[in-house]
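Note that one protein chain is taken out, while the other chains of the complex remain in position.
Coming up: chain A.
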Amino acid sequence: MLQIRRELVDKIVAHARADHPDEACGVIAGPAGSDDPQRFIPMVNAARSPTFYEFDSGDLLKLYREMDERGEEPVVIYHSHTATEAYPSRTDVALAAEPNAHYVLVSTRDPDEHEFRSFRIVDGVVTEEPVKIIEPES
């Protein structure tokens, strides 16, 4: 199960809407081993494409160095699908390289309603998991 604060869900969805019709992508880092997504890091989609995303290679190195220095790991790796459902594509599955991450997919195909779903992708096998959104205390 992915447990994630409402504020972070809103940031992911806002990023996906802002970059529509291109795919948006990014990471939420958290302390290594905590499974707690904390630090929102939107990334540039170097492919600038409605059907593909890829972190720029220089940005990727900076991101992983920074996480390493802070004792973090990518707890969530998110990207959007802008014309299809929020389910990992064959390409997503083939390229998934973080077996410990929650792969979050957002679909922006509907202008009014988004889909927000989370998956584990390990050794080519996709497993959907429940998402528990933690609402702010009022």
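The criterion applied here is as follows: a residue touches a chain if its C-beta (ideal position, glycine included) is under 8 Å from a C-beta of that chain, and two chains touch if they have at least 3 such contacts; residues count from 1.
In this section, contacts and distances are computed from a predicted model.
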*The chain dropped from view, which UniProt name applies: "Multicomponent Na+:H+ antiporter subunit E", "Potassium-transporting ATPase potassium-binding subunit", "MoaD/ThiS family protein" or "Ferrous iron transport protein A"?*
"MoaD/ThiS family protein"
*asked:* For the chain not shown, which residue from A:Gln3, A:Ser34 or A:Asn100 touches it across the whole complex?
replied: A:Asn100
*Touching the hidden chain in the full complex, which residues of chain A are there? Just list them.*
25, 27, 43, 47, 51-55, 57-58, 60-61, 64, 73-74, 77, 79, 88-92, 95-100
